[in-house]
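Up next is chain A:
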Amino acid sequence: MEIPVDLAMGRYGAYVWSSVGLTLLVLVYNAWSAYAALRDARRRLRRARADQAAR
Partner candidate 1 sequence: MNALVAVARRDLLVAVRRAGEAVTPLLFFVVVTTLVPLGLEPRPELLAEVAPGMLWVGALLAALLGLERLFAADHEDGTLEQLLLVPTPLALAVLGKVATHWLVTGLPLVLVAPLCAELLALPHAALPALVVGLLLGTPTLALLGALGAALTVSARRSALLLPLLVLPLAVPLLIFGARAVALAASGADPLGPLLLVASLGLFTLSLAPLAIAAALRIALE
Partner candidate 2 sequence: MSDGWSFTRWSAGILPAWAHRLASPPHFYALAGRLTPWFAWPAAVLMAVGLFAGLFVAPTDHQQGDAFRIIYVHVPSAWLSMSSYAIVAGAAAVGLIWRIKLAHWVAHAAAPVGASFTFLALATGSIWGKPMWGTWWVWDARLTAELVLLFLFLGYLALADAFDDPRKGDRASGVLALVGVVNLPIIKYSVDWWSTLHQPATITALGKRAITIEMLWPLLLMWLGATLFLVAVTLTRARAITLERERAQAWVGEAL
């Protein structure tokens, strides 16, 4: 199947690609910040428990 890859999107390249780019940015940001929130919580609580155990 011949897939016509028109990267310029007719005359509308700037609009289409900025929309797509913005979407990817927002999706990646959400995924990363959710993962980071969990990772940081675990890290912080592990450290707190270690401090407590040391005392």
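In picking the candidates, the idea was that all candidates are chains of the complex that A comes from, given by their letters.
Assume a residue touches a chain if its C-beta (ideal position, glycine included) is under 8 Å from a C-beta of that chain, and two chains touch if they have at least 3 such contacts; residues count from 1.
Fair warning: this is a prediction, and the values are worked out from it, not measured in the lab.
Candidates 1 or 2 all belong to this complex, yet only 2 touches chain A.
On the side of chain A, the complex with candidate 2 involves touching residues 3-6, 9-13, 15-16, 18-20, 22-23, 26-27, 29-31, 33-35, 37-38, 40-42, 45-46, 48-49.
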